[in-house]
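Shown below is the structure under consideration.
Selected chains only, in their assembly positions.
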Amino acid sequence: MEQNIRVADMTPGQHIQGFYILKDIRNKTSSKGSPFLSAKIMDATGETEAKMWDYSGPLNAEDSGRVMLVRGEVTEFNGALQFIIQRIRPAEAGDRYDVRELVPSAPIDQEAALSEVREILASMEDGEYRTLCQAMLERHLDSFCTIPAAKSVHHAFRSGLLMHTLNMLRAADFLAGLYGEVIDRSLLLAGTFLHDLGKEREMVRSELGMVRDYSVPGMLLGHLYMGAKEAAELAQEQGMAEEKAMLLQHLILSHHGQPEFGAAVEPQCAESELLSLIDLMDSRMEIYAEQIADLKPGEFSGKIFSIGKAVYRHHNSE
Amino acid sequence: MEQNIRVADMTPGQHIQGFYILKDIRNKTSSKGSPFLSAKIMDATGETEAKMWDYSGPLNAEDSGRVMLVRGEVTEFNGALQFIIQRIRPAEAGDRYDVRELVPSAPIDQEAALSEVREILASMEDGEYRTLCQAMLERHLDSFCTIPAAKSVHHAFRSGLLMHTLNMLRAADFLAGLYGEVIDRSLLLAGTFLHDLGKEREMVRSELGMVRDYSVPGMLLGHLYMGAKEAAELAQEQGMAEEKAMLLQHLILSHHGQPEFGAAVEPQCAESELLSLIDLMDSRMEIYAEQIADLKPGEFSGKIFSIGKAVYRHHNSE
């Protein structure tokens, strides 16, 4: 009996016991009339089909997404792995497992990343923007460090928002220098830090922090509106000058670039224009990174829905 | 010397004294080198070219849009009227004239219209929506009654917003009955009343209430965002239930129907869908009314920019 083998390392014939997440649980009936459980087991490295024969409960669809202690055997069926469960129970208080090994997470050091965000915020020349951003960070600290940046598409994993925001802050910092003639560095950095904070309320997450769906306010109001409104309220509390508060709201409301991509208004100052391009650039680069990871050099992906085209992994980039 | 002849009634040869608005004032020099003033005089009935020969000031471009006491003669030049000014001075305290005769206004009885708006608001079944709308009306009473509904396009005259809102409330009241199965009457009426209140901050107006331009917040934030945010803040003060406050914001944010027409989010409940259609319907009908007023039966207009097509006045509709 092997312990906690990672899903990506499973091979037929192994007898395994370990903690996994059970997804897509369904109670079914075989053609001979006997009940069984169909599901997927997953951890941060991947997922595979699972069956438990002659099982009629109590676990059911409502338990999907929970951590389970599972014992069973890895088999093969029609060319794919299938995990045959022999015993199963939900994880309990006192069980010892590491959530980060079960849920896909950003490939970053979370503490170091947070420190770097704090440093960049501390470097802002404009005191009002700096104070507001720092207050906002403390208010949303936990979710800022852990939520994904999207439901799917890109950075759709634990700490995705932190990784996405930090990358964008680094780019914004450099580009504020390159285009120093037209860019107010503090405004650009503040808008960059704040632009996706409204996503916390836009998504419904499972107890393990994975996005289950868009929330009702997320659908009816959107994260641009919610983020801009919260920033405006805090700016007013802090007595920020009206134009500066307005510019912050403008950057958040316009960061999707164009109405057809969800922008509530179009960028109309240099900082909002640049912010929308940095956001586009970072999400595109992450889409390429995620796609290329699954390709061999010389291969094309299939058509990717979010960008409407296939991508190529060339030999140089090994 | 005739007094206060309406611009639409002027004919060559008249000697006139009266109060008019002077627009587009420019100080020019003739080919012989003598200075003169070029402008337009207007009242609620129309406008015509005006010249004052051998005039070098003090009136200049900055005085455009002010009421003046003017004396002069109506002449004709190249087939069009031209008013030759002989004496001119800005209106002063104590002068007696009626602004409504000088500035184009909605063809409605303002007091009766306001009463009807109050009645419809008072008829809302939902106490929370009713209270919020009534508070909002008192807060914005003056501008609600006097501002235009747009810079141009439709209802671009004094009290245009009042006229537009009342017409829409009447339609909303009827349609809430016709589609009673899916429409919450109070929500629809509240959204209808509130939908354009953000326009007060979106436009810069002259002292006479005519729209001079979009304001900076109007350009960078838009009236949908500003209106939704104010409604949300008042709803919170009043302790309105969260979903109800969210629905109000959703109706305001989505009332342009589609992102390419400026909606911050798309309508996703029956009331927001219907509100966006009532708004479209009322603005279209007003565009037709304004265009048809200038056509003879059997005539087509030229192509109208805001709707991208010409309109026809048929003989039935006389």
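Annotations for the structure displayed:
In this document, chain identifiers A and B correspond to the written order of the chains, with residue numbering beginning at 1 in each.
Throughout what follows, contacts are C-beta pairs under 8 Å (C-beta built on N, C-alpha and C of every residue); 3 or more make two chains touch, one makes a residue touch a chain.
Not measured: the values here are computed from a predicted model.
Here 2 identical chains are displayed in place, and the whole complex they belong to in this file is assembled from 6 copies in total.
Heads up, the rule we're going with is that only the chains that are shown with their structure count from here on.
Subunit A and subunit B, compared by their mean Cα positions, are separated by 47 Å. Listed in rising order, the residues of subunit A touching subunit B in the complex are 216-217, 219-222, 224-225, 228-229, 232, 243, 246-247, 249-250, 253, 259-260, 262, 264-265, 268-269.
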